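A single protein chain has been omitted from the complex, and every remaining protein chain is retained in its original position.
This part shows subunit A:
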């Protein structure tokens, strides 16, 4: 239930102002899915409020209603104490609501100025609009320390600055209530810290901020209030200073959650996968992997840290045989693979290389297939799928049912459509399939992206168990916490190169963060890294 806290006068006035946003009994259904059920939410003016919840808890639906994307089936929205009808995003913007989307809504080939001006160009010619926008942009940049070159093309800016353009765009439209949807997903830890500084500054100026995230660390670091959603309902409201990560996680999941999988030191075995001077170019000829060399041993988890898009995906594609080797050599289980000796994914599976792909919707599963059919993807030519030219459906379904039981996939129905499972259960099907092949090498890409906390815990446990059985695991993830929790060794990738390596015990998130951003941490004395300590 939403706490009806007394509103302290934010500016020291005697009369407490009305809350910036008040939602009353919001309901929204999509067919059978009750995405939002009787949601009450009060956001005090000039605060940073978090909404936290697992995937599918209804967070996105709720902010989409607040931003006018969807209209609620029932319920009231009050902005500054006044009931409003938000039937479009234009209505929301008029009410002073701005939104920074998880995936930026920018035109990459246009300049910063053009982007922030988009939709409010002014008269028939652009002259007037350009000069006014330029002036306001300069003003805003100065007020909030949001320095940016208005004439830079958006595509040339790093992700952190692109996000800044989004924030400026919202402010320029007069946003006094700023919604940020998973804003740190694409940022390095340093960029995230910088964002939080900006948010604090905006808050001091009286901007109300609503932060949607599934990262507990961020909630604890920056918010004043936090609301927890689960299964479409608002299950708790807390003052951030009165709560902690464990409490919030329990509220999100509905049970206690182990945060760090139980890592323990273990001596690795013989080298299984040796990569030497691997270089790769994409179809447009740009270099995506540059001189990559490393060795992976049996019974070892090697983590690859990096901001998304720095060559990790291509590395997985080449190692799994989806992309042929162009330059360099891969030695795996006695086989030598190079540009002349190619192996496709089928051949690599035969020598014991399994692959949990980054994108389970397009690669890991075939969504319209039944779970049983998806459970043989990549193995449909082997004995587990049948004999001779034919598939043995009974055998496949029985095996799938067995895997589902062991990996606690719900519902445990092999005939259920793959696309009908929740993200965590889909990922469990993929993980089960690949680990069941008892691979020597397991390539893992973003194993817990879009997966709920309960399933994350489970998948981490399974990966560590596979390691303990002697499997060599290459773990690629943009979640630094995940890499640090599981890896025996960590390599950091930036712009297609390996820029650093640390062992499990010596991993320092700040150093790794700098390396992820392409900065040599030993020459970075002038860059002060601020701890995101709050609450």
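Operating definition for what follows: a contact is a pair of C-beta atoms (placed from the backbone, for glycine too) under 8 Å apart; a residue touches a chain by one contact, two chains touch by 3 or more; residues count from 1.
Here is the rule we go by: contacts and distances are computed from a predicted model.
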item	value
Listed names "Spermidine/putrescine import ATP-binding protein PotA", "Urea amidolyase", "ABC transporter permease" or "Acetolactate synthase small subunit", with the criterion being the UniProt name of the chain not displayed	"ABC transporter permease"
Residue of A:100, A:377 or A:400 in touch with the missing chain, whole complex considered	A:377
Residue of A:192, A:432 or A:455 touching the missing chain in the full complex	A:455
Residue among A:164, A:280, A:297 or A:355 touching the omitted chain	A:355
Residues in subunit A touching the chain absent from view	29-35, 56, 60-61, 231, 320-322, 344-349, 355, 357, 359, 362-369, 373, 376-378, 380-381, 385-386, 389-391, 393, 408, 410-411, 420-422, 424-425, 428, 452, 454-455
